[in-house]
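For this view, one protein chain was removed and the others were kept in their places.
Letters A and B mark the chains as written, and numbering starts fresh at 1 in each.
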Amino acid sequence: MILHGGDYNPEQWPGHVWDEDMRLMKLAHVNTATVGVFSWATLEPEEDRYEFDWLDRIMDKLYKNGVRVILATPSGAKPHWMAAKYPEIRRVLPDGRREPQRHRHNHCYTSPVYREKTQAINARLAQRYKDHPALHLWHVSNEFGGECFCELCKQAFREWLKRRYGSLDAVNTAWWTRFWSHTYTAWEQIDEIDNTVQGLVLDWKRFVTDQTVDFMRHEIAPLKKFTPRVPVTINMMGWWVDLNYRKFAPYLDVASWDSYPEWHGGRPDWRVACDFAFMHDVFRALKPGRPWLLMESAPSATNWQRASRPKLPGLHRLSSLQAVAHGSDSVLYFQWRRSRGSCEKFHGAVVDHAGHEHTRVFREVAALGRELETLKGVAGTTENAEVALIYDWENRWAIEAASGPRNAEKNHGETCIEHYRPFWQAGITVDVIDMDCDFSKYRLVVAPMLYMLRPGVAERMLKFEGTLVATYLTGWVNESDLCFLGGFPGGGLRKLFGIWAEEMDVPETETIRWRGKTYKARQYCERIHAEGAEVLAKYSDGRPALTRNGRAYFIASRNDERFQDDFAGMLIKDLKLKRALNAKLPVGVTAQRRGKRVFVMNFNPTPKTVAGKIKLAGYDCRIL
Amino acid sequence: MILHGGDYNPEQWPGHVWDEDMRLMKLAHVNTATVGVFSWATLEPEEDRYEFDWLDRIMDKLYKNGVRVILATPSGAKPHWMAAKYPEIRRVLPDGRREPQRHRHNHCYTSPVYREKTQAINARLAQRYKDHPALHLWHVSNEFGGECFCELCKQAFREWLKRRYGSLDAVNTAWWTRFWSHTYTAWEQIDEIDNTVQGLVLDWKRFVTDQTVDFMRHEIAPLKKFTPRVPVTINMMGWWVDLNYRKFAPYLDVASWDSYPEWHGGRPDWRVACDFAFMHDVFRALKPGRPWLLMESAPSATNWQRASRPKLPGLHRLSSLQAVAHGSDSVLYFQWRRSRGSCEKFHGAVVDHAGHEHTRVFREVAALGRELETLKGVAGTTENAEVALIYDWENRWAIEAASGPRNAEKNHGETCIEHYRPFWQAGITVDVIDMDCDFSKYRLVVAPMLYMLRPGVAERMLKFEGTLVATYLTGWVNESDLCFLGGFPGGGLRKLFGIWAEEMDVPETETIRWRGKTYKARQYCERIHAEGAEVLAKYSDGRPALTRNGRAYFIASRNDERFQDDFAGMLIKDLKLKRALNAKLPVGVTAQRRGKRVFVMNFNPTPKTVAGKIKLAGYDCRIL
Partner (left out) sequence: MILHGGDYNPEQWPGHVWDEDMRLMKLAHVNTATVGVFSWATLEPEEDRYEFDWLDRIMDKLYKNGVRVILATPSGAKPHWMAAKYPEIRRVLPDGRREPQRHRHNHCYTSPVYREKTQAINARLAQRYKDHPALHLWHVSNEFGGECFCELCKQAFREWLKRRYGSLDAVNTAWWTRFWSHTYTAWEQIDEIDNTVQGLVLDWKRFVTDQTVDFMRHEIAPLKKFTPRVPVTINMMGWWVDLNYRKFAPYLDVASWDSYPEWHGGRPDWRVACDFAFMHDVFRALKPGRPWLLMESAPSATNWQRASRPKLPGLHRLSSLQAVAHGSDSVLYFQWRRSRGSCEKFHGAVVDHAGHEHTRVFREVAALGRELETLKGVAGTTENAEVALIYDWENRWAIEAASGPRNAEKNHGETCIEHYRPFWQAGITVDVIDMDCDFSKYRLVVAPMLYMLRPGVAERMLKFEGTLVATYLTGWVNESDLCFLGGFPGGGLRKLFGIWAEEMDVPETETIRWRGKTYKARQYCERIHAEGAEVLAKYSDGRPALTRNGRAYFIASRNDERFQDDFAGMLIKDLKLKRALNAKLPVGVTAQRRGKRVFVMNFNPTPKTVAGKIKLAGYDCRIL
């Protein structure tokens, strides 16, 4: 079945509202509630005094009403009393000042006290509800993120470095510290911030991920101890670039994420939809072979975006089914009921401040809930993709940390999506993976801007028997951001692609010609030499702009959309890639296969017809 | 009589310049000088050693030359010796660092030492000059503003909260602190900064106003003790949004403000004039029934604006008379003589660095001074307005503090002015009031974006028998920024307007149709339902955009200028509102009645003719 429901904070409301909530949940076809996010101050109002009665009552009430519970651990926001008594649990800013309490998501992941407090409350929650029939899933903390520069974290970073490198000599070598006299002669000299040393920048970001994972594992331990059969997830933030979510996946039973597209703004809605399809495919590929969960989405507008409009009629159903089409086994919302006060009171919710069911938003949510109940052949299924695209967090960090080359923007993320777009538009399932994933199960691997190569990646590419597409900026540095010597792309890829990339130009505009058509290029125009590769396209001055060496394509420049369409079109045709629907899809319409179903989705506000017969209203979704 | 003169700092100049000043003041028809602003280091060069001789001499000299003195208390800038000896009088920044001395206007309003020092110097000034015939008015400190985060202020804030709420439970309820586990269990946990808690944000701003008022009252006490008959004012800054000036008014004998329009810049001058007419009307309404004072204005250019041009010929007279037309009993300048050094040396003054009277600026000032001497039937008079517009500082704070809904900009201030503009253009006197003012004396009350309703406001609106105009975003929250439940506009206004505002859309563009014309809307387009109200205008999709329920109009969208003109035009006609002049006024020309006079003002650089007979040169003002 598909979960339908969302974040529910009854502790903010008096009891009579709870009964009304039950009535409304039934009307909305809600079967799931996420409870306990940010409830620590209510669960433990003073140190070691716990209050579970209210939670007992709400768990029972939900169960009686057929609503299962995703139970959250409360560590996303520490209570004021704890921050006052244990200042060390508050983060230290890069400039050395300790953060005041305030806000949320601002605890130190290293602090032994915070880890102890977290384990204590988690253990009590698990012990108390381990046999509760409503308990369906653990939701650990909330949207992990951020970094801390306290002495404990600094020390942990140095220990992490010792484990990684063994010796200071190895650190000095990896970070090329003879540059600017940055040679370390004692571990204590290592300052976690020095953006002139890219090896350090990368390692600090790796450490932050690892330390957050470690904290998460501390949270999970008591849950697994007392409820070994209850699965565990965390709600991730797709566009949060500072954590490498791949490192979290092994410890989770199911992946989930919070998806907040900015609809009806300056860009066409179908472009927004493409971005979020891409990110859905990141999460589908995070735990291969398992559905994922849409943990949060807005039933209406958000309140924190620059210009957040309510979803126009139909879009709520469409965008929710989009997630399901890409592998989600849930449509969950933040939030069930709008809070009355504080900073998220204007974030869209199923139940408005008006308090009743007679709102457009409620009606659309209820209708979707009803439809999800009848949707068969989808829940539990997964798709096998023929195409993979490499979107690698560490590679993105390395590109952003590097000083040059660039023309204003580097746009790693946007570029990955631009390479993904034509496949999405054609209705082809794409796994968005990182460079350590297994390539061998795919027929096509697209690797935009693969600037950094971790050990073994080039080797696995050389062994890969499918078609490989790389671009400018490929194979420049190793995992420590040390440049490959001997000519780019390094690590052996020069031979694979049969080219040498001599210089990088970063013009405002350039043109290339391919198969009789002229395309615009901009920002990155690598100057390459064919060394065995066939030259397919050329720059205006006749030099190679696109090459093929066996099954390895190299795109030297950042080209316009038309090129992307034509190039991907060629691959789709040549490789006979499987499409969800054998029909040409209008712009902004796509189809995604899942299980026994094909979802045909129109992200345009206007009606479209597919294959001459499937008629879609604006913002419509047909499930075949 | 109309006061004419301005800020005078003889302590910066040698004695021979003083005599020259007296000669020049006569030539300039100056009758008033503001003395002592920022003179503390001269008055008390070291602790408890006072030097009043220079001030005695200048007071005498001015008196002998027919110039009355507005005597300032010097607290706007603390002497270096005091900041060095008593570091606690310097403010603490939000990040906890104590500010260095430097600049001005940066003392802690809570510090007992600073209060004591201020009272001591004020008492001495009052005692010394209580019988001086030149003493006309007290000018307390200078342009109060800013906030301090020292321990004394934090403690005072907590005391303020205790007085306001009585218990922590009441604070937790008012601030909705169960959200994000923000429940306080001890007063000490309350941090004065947490922009995620809007109730706290508002209360902190209220506290800052109250603490500044309290400081001001400490300053006033010795003045009133020794000179009970000398009136007291402070020079306020109209566009300074961080203080609620309404709270200062009860303790002042006369309101005054510093007005610095940015003429001849990117916008037409008449728009600038409209903004400042609006603010003049704020100050006229601050002490109902009493004239106010234009305490500072620039005789030429300022030096601190982005592009400050000297006033073009004629504009000095026009802009000065504009203040008089709106109720000012003065035309006062910052500054009499340009300082030779430091950061305001290029701020316009009556006497330039050239030092003589043969400048264009001096000639225009002198001519105006002469004209003011002969202007009869104006000084001392006030006007009764039929129209009021609600511009409420706390409401503005609440709108700005809220996270969403918005499309980029919220523009509360600009919107209020836009609703004011058509009345100003028509020559109708408008009181700009806050929501606690008495509505009953007006025939029309316009309340743009009245998002917050303090207790009693809705009730007084329900009782109000005149015409009421409200807009999108009305009645969303109570005084603690807690949303009204049961449907917007809350607090009973849903019934008054006969509508329910279900959703807020924030599109880039929308259109509405009214009386056969199409108008543009943007940024805020509330989706409302008529519940008894008559639908006057509709959105492009046919839903209501403008309604009328008896005498209560509701404008659901932010519309273009043409709509504002037509809508206000309808009200003016229907209500037969009194206009200063029964004639259609060209764009950029307005008329204001005051006492026995009507000021007809042309803010265009080109000549205009009114009613076929009143011919106005560019930047001309005719007094009828």
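Here is the rule we use: contacts are C-beta pairs under 8 Å (C-beta built on N, C-alpha and C of every residue); 3 or more make two chains touch, one makes a residue touch a chain.
What you see is a predicted model, and the numbers here were worked out from it, not measured in a lab.
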{"item": "Contact partner of the left-out chain, one of A:A84, A:V241, A:L462 or A:L482", "value": "A:L482"}
{"item": "Which of B:A41, B:A379 or B:L462 contacts the chain that the document leaves out", "value": "B:A41"}
{"item": "From A:G5, A:G199 or A:G341, residue that would touch the chain that is not displayed", "value": "A:G199"}
{"item": "Absent-chain contact - pick from A:K26, A:K162 or A:H182", "value": "A:H182"}
{"item": "Selected residue (touches chain absent from view) among B:W18, B:W240 or B:F346", "value": "B:F346"}
{"item": "Interface with the unshown chain - residue positions in chain A", "value": "95-96, 175-186, 188-189, 191, 193-199, 402-408, 480-488, 500, 502-508"}
{"item": "Missing-chain contacts mapped onto chain B", "value": "9, 11-12, 38-42, 45-46, 74, 77-81, 83-84, 97, 100-104, 264, 266, 300-310, 338-347, 352-355, 359-361"}
